[in-house]
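Note that one protein chain is taken out, while the other chains of the complex remain in position.
So that you can tell them apart, the chains are marked A and B in the order they are listed, and the count of residues begins at 1 in each.
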Amino acid sequence: MSPLLEVEDLKVAFTRRGEPDSVAVDGVGFDVQPGEIVGLVGESGCGKSVTSLAIMRLLPERGNRVTGSIRMDGDDLLALSDSAMRERRGKDLSMIFQDPLSSLNPVISVGLQVTEVLTRHRGMKKDAARREAADLLDRVGIPDPRRRLDSYPHQLSGGMRQRALIAIALACTPRLLIADEPTTALDVTIQAQILDLLKQLVAETGTALVMITHDLGVVAGLCDRVNVLYGGRIVERAERHELFRTPRHPYTHGLLGSIPRLDGPPGEELAAIRGSVNDNLPWTDACAFAPRCPRKLDACTAGTPPVTENGRLLRCINPVEAS
Amino acid sequence: MTTPRGSLQPRPSTLLKRKKTRIDDLGGRSLTADALVRLRRNPVAIVGAVIIGLFVLISIFAPLIAPHDAGAVFPELQRTLRPDSIPGSMPGFPLGSDQNGRDFFSRLILASRQTLIVGVLATLIGLVFGVVIGALAGAFGGWVDTVLMRVTDVLLSIPSLLLAISIAALAARPSQTTVIIAVALVNVPIFARLLRGAMLAQRDSDHVLAATSLGVKRSAIVVRHMLPNALGPVIVQATLTLATSILDAAALSFLGLGDGDPARAEWGLMLANAQAYLDVRPALAFYPAVAIILVALGFTLLGEAMREAIDPKGRR
Partner (left out) sequence: MLRFIVRRLIQVVPTLLLLSVLLFAWLRSLPGGPAAALLGDKATPEKIAELNTVLGLDQPIPLQYLRFLGRAITGDFGNSLITGERVTTEIARALPATIELSIAALLIAVLLGIPLGYVAARYRGRPLDTATVIGTLVGVAVPVFFLGYLLKQWFAVDLGWFPPSGRQAVDIDATHVTGFAVLDGLITREFDASWDALIHLVLPAIALATIPLAVIVRITRASVLDVMGSDFVRTANSKGLAPSTVRERHVLRNALLPVSTTIGLQTGLLLAGAVLTEKVFVWGGLGTLLAQAIERRDYPRLQAVVLLGALVYVLVNLLVDLSYAIIDPRVRVR
């Protein structure tokens, strides 16, 4: 089956006058099959959010440079004109963001924020749009949806706001939905609800989902395939179960190992990945993770580690044994 | 598995040194030093500072630069005055005469001192009283705060020029001092409000709580822990107030609330008195006006740049 989305060698560099470029995304490539749920996992600063913004072409007009290709339906999204891209946004691909309160316009009603997508892409007239909007709010689990249409964002709870944003994103049944840490800003109990909702909706509509998160727990319950990012590059990619059963990249291994377990022996020390993101080396000269890696070899700082692909992608010359 | 790349073996220590510098990783520089660095890089701040620097230099060395006295009347100039013409540059008088036969150039230079004095005094007096009132209100809270702030609010509710006019009108015989006091009193509520806001913001902050729990006396907390943090905004406001004070003083002179003494050299006064001669010799108004504009601009630029520099969030 041909992929819905193909990201190839995507690089995003932030430029500032008089200062060297700061590379946030350093050659990321992955693909998404129709209806698939793909995870993008990594710590803050690894480039996952920037990747998603680059795919949606929502990065600011100036101050950055994007290279590579992002193919959807055979068209390179990066090469499209602004108006062509605007046609697609909201209709073919859409996005939900981290903070539901600040992601909604505070001075207009929630209903209007839903109907404006319907008006724009499905050409619906006011009454039909309102009915459809109420229907959408109902599908995402907002009680009393017809009244809620006239509510303002500050009158809704955090969970309801995020549901509304999901409704907006799925209003025109896009084929791809990107979710950037959609549950991070919510209470833990609400988190589970929202994730379940997402899972159910994308299954119903056949929408592919790119899930961006730093939380492996979220990934475990949701994604089909997982990409692990570090320092702006993908260091490991595998099918979900395989990744959790046998993480091979020392970073992935470290991440999984650092999760405290209820069934571990009492008194056991928490395992952490030593050092911090500041200790990175540039990928061009070495493995960025080397300074923090417990399995580091001299060769790791000698040059960029190559990538191997046999069913799963791995960027490491001394991976953890596959047991 | 492919073999690691080539013979180029950079020493690990060099590699590790090439860290990405993060904006918030400025490693232990004090806030003031921080702000100064940001300020130095800002072209707007530099322009403002240069203008002010020049202004201060000129006012310090004014008596040396100006060939004549401000009040001296020269018969040779007086003789050349006509109803429809006032002479421009003449030998010994680089910018010619003003409307009364005085040396325009000297007056212009010497006026920088007067204008600076007016601005500085009006700002300083306003600052001192305002800071004290604001600090008291913010530190004590309760009814002290309410009373002080009510009065401040009412004063702020009167447009500053009207307030200055009202105050200046209280004087039986207005003078330079009247103008300074009027403008100073207009500035007091501004600083009071600012200080009170800064104090209130800190009252519940952790560092104050920590100091209190350690038994530090209240007066010491206010003076040593809270006031220094309020300093930044006060400095910014003081710089901006210097600009507005000079402009307000000029306006008051224009309205006739200064002493109107034509012998005194002060840019606002010179501008006010020159209005009547705009079609005879516009330069008499132009030069003082441009001087005022430049100085006001200089202080405003510097003040705005400072405001940006001390804002740690650095919103551009």
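The rule is short, and it goes like this: a residue touches a chain if its C-beta (ideal position, glycine included) is under 8 Å from a C-beta of that chain, and two chains touch if they have at least 3 such contacts.
None of these values were measured; they are calculated from a predicted model.
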Touched by the hidden chain, restricted to displayed chains: A, B
Considering the complete complex, identify which of B:33, B:72, B:128 or B:154 is in touch with the unshown chain. B:154
In the whole complex, of B:133, B:221, B:285 or B:309, the residue touching the missing chain would be B:285
Considering the whole complex, not just the chains shown, which residues of chain B touch the missing one? 150-151, 153-155, 157-162, 165-166, 169-172, 243, 247, 250-251, 254-257, 268, 271-272, 275, 278-279, 282, 285, 289, 292-293, 296-297, 300-301, 304, 315
Could you please point out the chain A residues that touch the chain left off the display? 56, 58, 62, 85-91, 94-95, 97, 99, 102-108, 112, 116-117, 120-121, 152, 154-155, 165, 168
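Assume only the chains that are shown with their structure count from here on.
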Any idea how many Å lie between the Cα centroids of chain A and chain B? 50
